[in-house]
Structures are given as structure tokens and as C-alpha cells.
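Of the protein chains in this complex, one is absent; all others appear in place.
Letters A and B mark the chains as written, and numbering starts fresh at 1 in each.
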Amino acid sequence: MATTATGTTPFTYDHGHEHVDDRSFIRKYIFSTDHKIIGIQFLIMSLTFLLLGGMLAMVMRWQLGFPGKPLPGGTLLPDTYTSGGVVLPEFYNSAVTMHGTFMVFFAIMPLLVGVFGNYLIPLKIGAPDMAFPRINMASFWTAVPAGLLMLAGFFVEGGSAAAGWTSYAPLSARSDLTGVHLGQIFWCVSLIVLGLSSIMGSFNYITTVINLRAPGMNWFRLPLSIWALFVTACLVLLAIPVLSGAAILLLFDQTIGTHFFDPQAGGQPLLWQHLFWFFGHPEVYILILPGMGMVSDIIANGARKPVFGYTSMVLAIIAIGFLGWGVWGHHMFQSGMNPTLGTTFMISTLLIAVPSAIKTFNWLGTIWKGQITFHVPMLHALAFVSMFVIGGLSGVFMAASPFDIYIHDTYFIVAHLHYVLFGGSLFAIFAAVTYWYPKMFGRMMNPTVGKVHFWLTLVFYNCTFFPMHQLGLHGHMRRIYDPTQYAFLKDLQPVNTFISISAFLLFATQFIFAANFIMSWFKGEKAPNNPWLDNGLEWTLPSPPPHGNFATVPTVYRGPYEYSSPHSDQDYIPQNVPTPGGGYGAPHTQPAGD
Amino acid sequence: MGNFLSWMLPPGASTFVGDIDWIYYLILVVTGVAFFAVEIALVVFLVKYRKRPGGKATYVHGSTRAEIIWTSVTAVVVVVIGLLSAPAWDKIKGREGVPPNAMPIGIAAKQFEWNITYPGADGKLGTTDDFTVRGQLHVPVDKPTVATLTSVDAIHSFFVPSFRIKQDAVPGMHIRVWFQPTKVGEYELGCAELCGLGHYRMRAIVTVHTQEDYDRWVAQQAHAVAQR
Partner (left out) sequence: MAHAAAIHTEDVMLPPPAREAGAGVYTEKLGMWIFLGSEVMFFTALIGTYVILRFAHPSSWKNPGEVLNIPVTAVNTFLLICSSVTMVKAFAAVQDGLLRQLRLWLVATCIIGASFVGVQVYEYTHLIEKGFVPSEGLYGSTFYTMTGFHGFHVTMGVICMIYVTLKAFRGKYTQADHRGVEVIGLYWHFVDLVWIILFTIVYLI
């Protein structure tokens, strides 16, 4: 048996070294075990769901902006959805529910974790693939049926689930309350199956990061994107089973007559909320941490400067990972939970704003005294910072429990969650997709089109979601089908119309991105290995990298953010380039107190 | 529309307005300062440190002093916000917060209506002169009212924006929620928790009377009940 220079047999998964790739088309692109292909598969799946979720949002915005007016094309839909083209409450509730469910579980989460977890982790740590490539493949092929099942809800009697993405019991548990039976069951089963996919993914990522780092890639040379994805994977690993458990209990209540959430038999509706949010708050960090990490990489690159306060960035990620478990009660301030707990959850929630603030200040520190290049990914990353600030600050209003009495379940919450999830996560996703697109597909996206898409998105996005704060401050409830029912909301109708028009424009703008994405795949300029002059290991490889990634295991000499270093005449030094003097490179000296 | 894009809260009509609204304005000022500080710094940096030919970025990895300062300042600010907010929470939602002299009523939420049980002339619930009215909440002004809130089916949420009060009505639970109106008039009560198809029209009218009007209304209702 061959031995390598270190006198040991090659690591089991290193067999991809010979570059003859004779896998069949199916093994290569469909049932592939290559993390890069799986990442791209997740990308296609989740962008599809992003589109579907967006379409549902358009339905809702039509109804809210123009209540009672026939939806354009609405007459083409079945009678259970529309009547004379007008959206029915049944369809509205199903759209509210499936929009949230698609976006959270089938778009943002797989985009961040499934796509970039898969694509970046092995490349950035210098590994040939994930620790368990076949489990990785299984993870994707479990997510697909889960998504199809969720979609199937639209085609069965009673329609899709309609109890909100949070599926509060007993509404979700009793079909006589919603009129939806199969759809609710599909919702539970789909999330249980998706949970399996997420768990397979997450323990794979964690194992990979712990055990497969290239020599020299110690914990404090990991890019922040990898730190964030690592902590995210830990959160997925530990939070998802709680959701699965809760969904199983709900499924049993729906199907075999158990009574977990049925008050008549002593069951507790609030139990669902506790389980759901015990999962749910870590989940919202699952939805933002990878974005924060990737944005950190991109901002350092765009500013041509080391990330400011790398250590505190890492500590902030870890702090979020821990604190995120102790704040779920802030979703339940008005639920009838013991009010003493309310105070505790208020303080813990306010404290969790601190690590987010630390990260924001460090991003500012990173661009401070930089040489900022405004490439498209950088624009999106900067938008992430400025939009996430708004979402984080609006969180403080809701964390203050007395004021939450007033704004809970109003459009203020909707504004908050879209500032963190669209302004935050989705801008981070745009940044990341445009940044790593050349590596993934070997071609550049068109930067001019990218800039047009960016600016239009930024403007329409703010026109859509910013006024929602004001709606909330005026008491506008969320998830209502027809706001004009209430006298005190009638005057707000013009705001609703304005929001709807902005939303349509925002949606339309995304087709620019779609066109750029698809066209560049075929017609884009050929990408060099390192178009952004980045230090990460993935940029030392061809675009796209071959199966098995690295021909020889790279050795890492320094952290990923050595931009504009005086040790080099270029403004970057890739992580695997030895310092002229040999050895492991200059240690990171942190200028003490400036 | 311009009016509605203001940052002021709409006028209210209960004692909670005084307890809650100032917290909002406080947070608005604090977060407003933070918001402008960050966004302005961002824009200034972007302009000032944009790429220039031949320029080189400053090679720094951070500053421990800066980290300590901004971490501790943020932590202190949020904790102070929490400490300032806590008393209002205890007063409004705390189990001890309900004034002992509050008039008891019962509210049973049901898809998609609010059924309100009044104590009748004797001021006590659970006696024979209780009567139930659908979709109308009548209360006297300047007197605390305490409602025992429950639901018979899904979770609903009792929300009177003008009173700044909201509380979920959960089946199987009897949650006490109190308020004290300060202005005579008519207000709206809405459901704030998705509860099914008719959630959007689960609405009721809140009428705040003077004490005399309220007594008169109770007498009228009692009469109507006796007639039936």
C-alpha cells in the first residue's frame, strides 16, 4: 500500500487525486457525491423555491393593495382559490403560510446552509470533499421530496397548510378550524423529512470542519464564513430535531388522535409554541450567521484590508450560538406565558443584540482606511450591513416587552423580519452568489447588469418594507386578508397600495438577476482562477475546481485576510503561499490599543 | 399618506398609553442615534476610502480598546432599556398588577367573534344577573376593568390598539388582562393572532361610557335579557 511523505497511508477520501474523471453523467451531475455539485443542486432547488415564495407574496400584496379587485390572471386559478378572479381568504391564508414556509425552510436556509455550506467548507479548509460524501448526497435527495411534498399541498383537497409558517396549535391540529386536512399533514411530514436532510448535512459539515482541515489551517486561520457555517451547523444539528419532534407530535394530533395540543384532554397549546420557538430562535440565527460570515469575507476583499477584530468577530459568532438558545420566549410575550418569564426573556433578548452590534462595528472598522472597490458582491455586502442594522435596531423595540404588547403580531414584526431576512440574509445571498459564481460555473456574471439589479433591488426593497414599520405603529395586524374591515386601518390603505406597487417592482427586478444568472452560465466571460484577488484556498484552484478539489493537500501559512500586508508587494497573499523566509509566516500581531 | 409615515404613535385612550408610549420614544431616540451614527459612518467611509490609483489600505487587524468600548457601551445601553421597561411590564401583565377594584368581565373568543360576559348590576361574575353580548365591549371610563380571557377553539388575540393592550386568548387557559380607559368614545377591538379564515373580520366595537351611561346600558341589557 502506498504511503505518503508523512509515512502514513492516504486518507480514505483522498482517492480523487488522479484526474481521470470517468463517472457517468448521472453520477457526475444527478446522484453526485461531489460537494460542489451538491451545492449547485441546492442552489437550483432553493432559487426555484425563492421564485415560488415570491409569487405567493405577489398574490398577498395584490389582495392587500387592492382588496376585492380581481387578481390579474386570477380567473385562471381554480374556484377554491379565487372567485371571479378575486383572491379568497382560503387562498390568502394558504399563501401567507406557504410564503413563510418556502422562504424560511426551502429558500433562505438551503441557500445559506445547503449551498454555501456545501460549496465553501471543503474548498476553504483545503479538503477533498465532505467527510461523508454519500450522506451529503442523501441530504440533497431527501430535501427534494420534502419540497415536492410541501408543494403538493396546493394540489390536494382543502389546499395547502393555512395556519401560518409557525403553525400554532390547535389551529394547525384541527382540520375543522382551518378547513385544511391533508395540507396540514403534508406540512408536518415535509418538515420532518427536511429535518432529516438538515441533520445529515449538519453533522457532515461539523465533522468536516473539525477533522479535515488542511495542515496549517488552525481554528484561528479559518475564514469567518467557515466559522459562521460551523456554528450554524451546530445550531442546525441541535435545533432541527426539536422541530422534528414538535412536528411529529402535531402530526400525531392530526392523524392518530393524540392530545398533545388539545386543551380538552389536558394538552397544551402553548407547548407547541415553546417547542417551536425553542427551535425557532436558533433558526433565525441559522438564517443570518452564514450571511454574516460570507459578508465578512467579501467586505475584507472589497476593502483590501484585514477584517477588523477577527477574534471578536469569532467570539461574537460563538456568543450568538450560545445566547440564541435562551431567548425564545420573546416570541411569546403576549401568549399567556408566565409574565415573570417575560422579564427574563426581555433582558436576554436585549443582550443578544450586543454581539450583532459588535459585528456591525467591526464591519465599519474593516472598511475604515481601506481601498474600497465597489464590485457587485461588495455592493450587496455593504447593503447587507446597512439593512441588517435596521433589522437589528427594530428588534430592540420588540424586545422591550411592554412596547411589544402594542406591536406584537403587527406589521412592525413583518418589517423587522424582512429587514433581517431580506435586507440581511438575501442581500448576503446575492453577495455570495455573485462572488462565488465564477468559481461555481467558471464564468463571470455581467457586472453592469449586476449593478442595475443591485440598485433597483435596494430602492424597491426599502420602498416595500420600510413603510411596514409605520403600518405596525398604527396597529395594523399581520396576516389579515382585508385591512379595510377595520375603520382605523382604512386611512392606511394608500400606504398598503404603495407597498404593493413597490413589491411588484421589487419582484420584477429579480428577473434581471435571473437573466444574468442564466445567461452568464452559457455566455459569460471565462472566469480566471482568482477574479477578486482573494486569499482563500478555493481561489488557488481552477474555476470550476476539479472533482477532488486539490491535487495535493495545500499547506496553510496564514489567515485569510492578509490584504495590503507590508510583507508583500501585491495587496493580497493567498493562504497557501509560503513566506519568503519559510516557516509558517508572520504571526498575527494585533497592534495593542492602536 | 404623509401623515402615516410619521414616527408618532396614534393617540390612545387608556392609562397604558402613559406607561408604554414613552418607552417607544426612548427606544426611538436611542436606536435613531445608533442608526444615523452607523449609516453616516458607513457612507462617509465609502466615499472617503474608495479606491484611488496607487493608494494602499492601512494594514491593521483591529483594536482591543475599540472592541471593549463598543461592546460595553452597547451592553449598558440595552440593559438600561430593559431595566426602564421592566416596571411597565409588571404593571400591565404582572399577576400582581391587576387593580383589586377592577370590574370583572369575561371574554370568550370563538371563530370569529368575541363574546363578552358582563357581571350585571351586582358587579360580580358567576351570578344570575350576568349577561353575554356578542361583539360589543362596553366599559366605564376611568375605572379599571379586568377581563378573563379564554377561547373555545383556536388561539385568538385580544387587541385594542387605542388601549395599547394585547393578550392572546388561549383555549384551556383563563388569562386575566386589565385596562383602564381614559376617554369616552368608540374604539375597535381586533384579533391579532391568525385564527382561521375569518381572522381578518374578527372585530368588535369597544364603547367607553361615563359611569352613568354605563349603568344605564347595563340596566337596558338586563331588561332585554329578562324579556327573552
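Going forward, a residue touches a chain if its C-beta (ideal position, glycine included) is under 8 Å from a C-beta of that chain, and two chains touch if they have at least 3 such contacts.
Because the structure is predicted, anything quoted here is derived from the model rather than measured.
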item	value
Among the chains presented, those that the missing one touches	A
Of A:217, A:313, A:337 or A:577, the one touching the omitted chain in the full complex	A:217
Omitted-chain contact residue, chosen from A:241, A:544 or A:578	A:241
Hidden partner chain, touching residue among A:260, A:461 or A:513	A:260
Positions on chain A contacted by the hidden chain, ascending	1, 3-4, 6, 8-12, 131-132, 199, 202-204, 206-207, 210-218, 237-242, 244-246, 248-249, 252, 256-260, 265-268, 271, 274-275, 553, 556
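The rule is simple: only the chains that are shown with their structure count from here on.
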item	value
Inter-centroid spacing, chain B versus chain A (mean Cα positions, whole Å)	31
Chain A to chain B touching residues, read off their complex	89-90, 93, 96, 163-164, 168, 170-171, 174, 177-179, 263-264, 267-270, 303-312, 333-336, 339-340, 342-343, 346-347, 350-351, 353-354, 357-358, 360-362, 364-365, 367-374, 382, 385-386, 389-390, 393-394, 396-397, 399-403, 405-406, 408-410, 467, 470-471, 473-475, 477-483, 485-488, 491-492, 494-495, 498, 563-566, 571, 588-594
Of all residues in chain B, those that touch chain A in their complex	1, 4-7, 9-10, 16, 19-20, 23-24, 27-28, 30-31, 34-35, 38-39, 41-42, 45-46, 49-52, 55-67, 70-71, 74-75, 78-79, 81-82, 85-86, 88-90, 92-95, 111, 153-155, 157, 159, 161-162, 164-168, 170-173, 175, 188, 190-201, 203
